[in-house]
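Take a look at chain A:
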Amino acid sequence: EDIKLGVIMGFTGPIESLTPAMAAGSEYAMKEVSDSGKLLGGATVSSVRGDSTCIDAAAASAAAERLITSEGVKGIVGADCSGVTGAILANVAVPNGMVMISPSATSPALSAAEDNGMFFRTSPSDARQGQVLADVLMEQGFKSAAITYTNNDYGKGLADSIASAYAAAGGEVTATFAHEDGKADYSAEVASLASAGGDILIVAGYVDQGGPGVIRAALDTGAFDTFALPDGMIGGALEEAFGDEIEGSIGTVPGSESANTTMIVEAISSETVDASGPYIGESYDAAALIMLAMQAAGSSNPGDYAGKIMDVANAPGEKINTGELAKGLEILAAGGEIDYVGATAVELIGGGEAAGGYREIVIKGGKITTAKYR
Partner candidate 1 sequence: MSFLNGQNMTGGYGKGPDILHDCTVAVDKGEIAVIVGPNGAGKSTAMKAVFGMLNVHSGVVTLDGEDITKLSPQARVQKGMGFVPQTSNIFTSMTVEENLEMGAFIRTDDFSDTMAQVYDLFPILKDKRHQHAGELSGGQRQQVAVGRALMTQPKVLMLDEPTAGVSPIVMDELFDRIIEVSRTGIPILMVEQNARQALEIADKGYVLVQGANAYTGTGKELLADPEVRKSFLGG
Partner candidate 2 sequence: MIVVQDVHKHFGGFHAVDGATLSIEPGSITGLIGPNGAGKTTLFNVIAGVLKPTSGTVTMDGEDITGLPPHELFHKGLLRTFQIAHEFSSMTCRENLMMVPGAQSGETLWNTWFGRKRIADEERALRAKADEVLEFLTVEHLADHKAGQVSGGQKKLLELGRTMMVDAKIVFLDEVGAGVNRTLLNTIGDAILRLNKERDYTFVVIEHDMDFIGKICDPVICMAEGKVLAEGTLAEIKANEQVIEAYLGTGLKNKDMMEA
Partner candidate 3 sequence: MTYSLRTSLLFLLMASLILGEGLLVSWNSALGILNFGLISAILALGVNLQWGFAGLFNVGVMGFVALGGLAVVLTSTQPIGEAWSAGGGRMILALVTGAATIVVAVIANNRLRGRARAAAIVAILIVGFVLYRFIFDPAAQAIEAVNPAATGYLGGLGLPVLMAWPIGGLLAAGAAWLVGKTALGLRSDYLAIATLGIAEIIIAVMKNEDWLARGVKNVSGLPRPMPYEIDLQKSESFVASAQSLGIDPVTASTLYVKLGYSLLFSAVLILILVAAQLALHSPWGRMMRAIRDNEVAAEAMGKHVTKRHLQIFVLGSAVCGIAGAMMTTLDGQLTPGSYQPLRYTFLIWVMVIVGGSGNNLGAVLGGFLIYFLYTKVEVWGPDLMQLVTSGMADDSSLKEHLIASAAHMRLLTMGVILLMVLRFSPRGLIPEK
């Protein structure tokens, strides 16, 4: 049997440079499972990609529609951006009873979406990260900060939660300004942020969108020289672009000690896929969860395995790390229980979203280094 999984991401559009690696991450998990030959007695898994465009809800729904009704996929990894994710969920996934696990839609609003138990995400809601980042800032002694965020639901939600957590912890937010991704120039934003001042600039953006532009302008004008960077900003591109220019900057990314993405990143890195961006591990995990749940339910039917996703993701059971999917499948086949850890220390809470362990990073010697796990 060949089981098809849909991978719906914005292969064109504003985050087109992140998505190839994310898709490759999830497809890597599928390959791992297919190669093991242990899923449902030797089924193989293949992926069918669909373009979410990240922004066009209609196009994204049409793509999902096609995957489900004509390609006959049994589960969907995606979508990427929160807006289109919500649209696909409401218009296509729920009506068709399709399981959907998003690796990167982090909007808190999705927690409350009507999902009929079909929607999960492997990235934590932004509410949690705000708290973590605020803690890091206070511990490092940054007493005042300016915030700039990418003007979408991710950036806005994250900025809101950072601001409120930071203020609650006693920090002073001097200003909060949005920046639009893909714009030609960020002088205006940086000028105003500089005017507001602060010990550090929090940039809640994307590493291959407006984020670096803002940092560049801030560095060049001498407005700020240390930055606090949430998950969307952490990636190889950051090291490449700034190196030790942002020495001492701090950041947070979902992750835990026991989990690591290095293996996936190495496996998928190639000439054509730049694997330095975020959400690669999450994508791997999303695909892994679907397949593990199928194994647990003994069926590839979404209606059957949806209920098993929480079981395989959480304790009790044997911990399954990246690259150990075969082991997980075996245990499940034998009727045992697993606690999937994967690339991002998956722990699903509430309505099926990641609880979120975080890795605190610091830029040292021009490299992203791990300070500790939270």
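Operating definition for what follows: contacts are C-beta pairs under 8 Å (C-beta built on N, C-alpha and C of every residue); 3 or more make two chains touch, one makes a residue touch a chain; residues count from 1.
With respect to how the candidates were assembled, all candidates are chains of the complex that A comes from, given by their letters.
From a predicted model like this one, the values you see are computed outputs, not experimental measurements.
For chain A, the touching candidate in this complex, among 1, 2 or 3, is 3. Across the complex, candidate 3 is touched by residues 11-12, 16, 20, 49-51, 55-59, 61-63, 65-66, 68-70, 82-84, 86-87, 90-91, 94-97, 107-109, 111-114, 116, 127, 151-153, 155-157, 160, 178, 270-273 of chain A.
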